[in-house]
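A single protein chain has been removed from this complex, and every other one stays in its place.
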Amino acid sequence: MKKIFSRPEGLTDTLMRYCPGCGHGIVHRIVGELLIELDIRERTVGIAPVGCSVFADEYFNCDMIQPPHGRGPAVSAGIKRARPECIVFSYQGDGDLASIGTAEIIHAAARNENITVVFINNAIFGMTGGQMAPTTLPGMKSTTSQKGRDVRKQGYPMKVCEMLASLDGPYYLERCAVDTVKNVIKTKKALKMAFQNQLDDKGFCLIEVLSMCPTGWGQTPVQAKKWIGEVMSAYYPLGVYRDRSKEAK
Amino acid sequence: MPEVKILDEVCKGCGLCCDDVCPVDILILAPDRINSSGYHPAMITDMEKCKACGFCYMVCPEPAIEVYK
Partner (left out) sequence: MAEKKLMYGNHAIVEGVIAAGCRFFAGYPITPQNEIPESMSVRMVDEGGVFIQTESEIAAINMLFGAAAAGKRAMTSSSSPGISLMQEGISYIAGADIPVLVVNIVRGGPGLGNIAPAQSDYYQSTRGGGHGDYFTITLAPNSAQDLYEFPKLAFELAEKYRNPALILADGLLGQMMEAVEFSFEPIDPKSLPEKEWALCGCKGRERRVVRSYDLKQGRLEELNLRRAEKYTTIRKDEQRFKDEYCDDADLVVIAYGTSSRIASAAVRMARQKGLKVGLLRPITLWPFPTDVLADMSKRIENFLVVEMSCGQMIDDVKLATECRSNIHFHGRPGGGVPIPSEILEKIEAVLGGAR
């Protein structure tokens, strides 16, 4: 009998300490598989963010660096420019990428840095205990918007793919989700393309992934995945926001 | 014949694999068993029906599922 699906060698043996039903693990697994499938594990340097996935440096089975909150794209650019032969990916959550690191992600995209960004959007600050994120939906409750996000006082969410798509720089931008099998498969396809583009020296690729945070949302894992399909993806439509390979044709 | 192994100690009992994922609906959370972390791990109710599609593995965040064929 042949093993056809199991923990990929692109992940270490360290068990992930995310909450039950957290989407991070699914995306980690996909990236871990791609490191092997694309045969890039031994030339990859990954960037772990600050937030729940700060521990990603223990989970991805490749060289890893853990920089300051939000600065992943700048650190990635430094590594990639210093060692163009390396494959560099920046794994970031929404607090990291869309709040404190907004300048770094926008300018990395504008410069079309040849890096791959994995952006986990779960609409909440998970690690610090469920505070409002730049991606928290209007009306959504968090520990710092306890009556629901009031857009008149707390402003509107950041739509990262749409925002970056307004720039000429980025090569590929797509928003995916990990709520259903179909969407998980699509996410893997998108991430594979994002790494392949880097291998082909195409430039900046960002894959946004709508991801469950059952703990932060006060939902069961099953409720959380349904909420992505019913509510979250209505505000953050899935799809390709930039594909310069098509524009060129 | 395909086989699915649930790694009981890795499973966090989130139940994502048990809800509308398996085409032949053979996954449940073990009702009368907990692992050392206190979670009810997923379990297979009827292995003979398994088609080795791997969907349960794909939605597993740990991953605590291995599929053999």
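Order of writing sets the labels: A and B. Residues in every chain begin at 1.
Keep this in mind: a contact is a pair of C-beta atoms (placed from the backbone, for glycine too) under 8 Å apart; a residue touches a chain by one contact, two chains touch by 3 or more.
As the structure is a prediction and not an experimental result, all values here were calculated from the model.
Asker: Give the labels of the shown chains that the missing chain contacts, considering the complete complex.
Answerer: Output: missing chain touches A.
Asker: Of A:Val75, A:Leu97 or A:Ala123, which one is in contact with the hidden chain?
Answerer: Checking each option in A:Val75, A:Leu97 or A:Ala123, the one touching the absent chain turns out to be A:Val75.
Asker: Which one touches the absent chain: A:Ile4, A:Leu38, A:Val54 or A:Ala165?
Answerer: The missing chain is touched by A:Val54.
Asker: Given that one chain is not shown, which residue among A:Glu37, A:Asp63 or A:Glu162 touches it?
Answerer: Per the contact definition at the top, the residue touching the missing chain is A:Asp63.
Asker: What residues on subunit A make contact with the chain left out of this view?
Answerer: These residues of subunit A touch the chain that is not shown: 12, 41-45, 48, 54, 57-58, 61-68, 71, 74-83, 85-87, 103-104, 106-107, 111.
Everything that follows uses one rule, which is that only the chains that are shown with their structure count from here on.
Asker: Measuring centre to centre with CA averages, how many angstrom lie between subunit A and subunit B?
Answerer: Averaging C-alpha atoms per chain gives centres 26 Å apart.
Asker: Please name which positions on subunit A make contact with subunit B in the complex.
Answerer: Residue list for subunit A touching subunit B: 1-7, 15-16, 18-26, 29, 178, 180-181, 184-185, 214, 220-222, 225.
Asker: In their complex, what parts of subunit B are in touch with subunit A?
Answerer: Residues of subunit B touching subunit A: 3, 10, 12-16, 19, 21, 39, 52, 54-55, 57-63, 65-69.
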